[in-house]
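I have placed the structure first, in the form of structure tokens, so that the comments after it can refer back to it.
As you look at this complex, bear in mind that one protein chain is not there, while each of the others sits in place.
Showing subunit A:
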């Protein structure tokens, strides 16, 4: 009972935060995107960062649950349900962040009415819709009382490639652009898949442990250990890609590339870049590379949290470093796009930026926190509905000894 009260407390708090977020969103809808810190030089901000981040976070769930069926890893099958719920919620939050970022949301139907398929953003709209549909269908199939193994197998065979595609297409939104020095790289898609896998898996592990703690789900401790093994592999691959990318940028010492790289290695983006390297790569690898440590839930959780933060930092430096230096330089630079009259009406306020500058405003932060809270709330509600029902069902069927006998085990 105490456990239940605890969950309700959390849900109440998350509900309030969501309300705050939607309130802030209402304010933004009325006043326009001018309430954010974005400007003509840095035209994408925290919303797009969160979009990339959440698309990535949704990876872990679906990839684990579908590879359970595709590659026949029965151990993973157990977590298929919470994993798919997590995946569904994350991709929904990612979609919300795209909608929040749009300047004329009342025209969002133009995406369907006037689709222009040369745009990677259009590809993403299609792939994310497909991905969400697959997640929901998958969840539906899994929660049917008589889950059809054949249908599940077909679904997961589609789900796996689509999951890879979602991360690749999101990467191509950036990677196919010649205008931003740090984005235009063929490695962008593999890099996104790798960081999606490690952040997604890390989040899945955190969520599983929390579900166990709040008695919504039970998993064998061995499974967490084997997931941690998969996690450390993904982190290593991610680190390898980042190293390869940085080396390729650094070695030729090209002038325009070095501007961007210097900003990352020792400029304004250095805290994020080195933050990612240390929190996202060095510490988790140092911990999880050892088999012994992978048996300690505390250490796994600690590393998982660091990995999620690390990948968030990567999204930040990836997006912003490329907005700092305009290709066509010259004073006074780029117009801000906003006109904020000063105290003296006779003095024209400065509205120029020589280099890209951006800091999120309070409204932006409120919306981001609110949407994350909303996603968390959605996850809790769905988990309680689906997982608890399941727990009861299995109890019932265990008595009958007919349902879902672990044939694959």
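By definition in this document, a contact is a pair of C-beta atoms (placed from the backbone, for glycine too) under 8 Å apart; a residue touches a chain by one contact, two chains touch by 3 or more; residues count from 1.
Rule of thumb we're sticking to: contacts and distances are computed from a predicted model.
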Query: UniProt names the one chain left off this complex as which of "4Fe-4S ferredoxin", "ABC transporter permease", "3-oxoacyl-[acyl-carrier-protein] synthase-1" or "K+/H+ antiporter subunit F"?
result: "4Fe-4S ferredoxin"
Query: Of A:119, A:218 or A:248, which residue touches the hidden chain?
result: A:119
Task: Identify the residue among A:25, A:41 or A:288 that touches the chain left out of the display.
output: A:41
- prompt: Can you list where subunit A touches the absent chain?
  reply: 31-34, 36, 38-41, 43-44, 101-105, 107-108, 110-111, 113-116, 118-122, 125, 173, 177-180, 323, 326-341, 351, 354
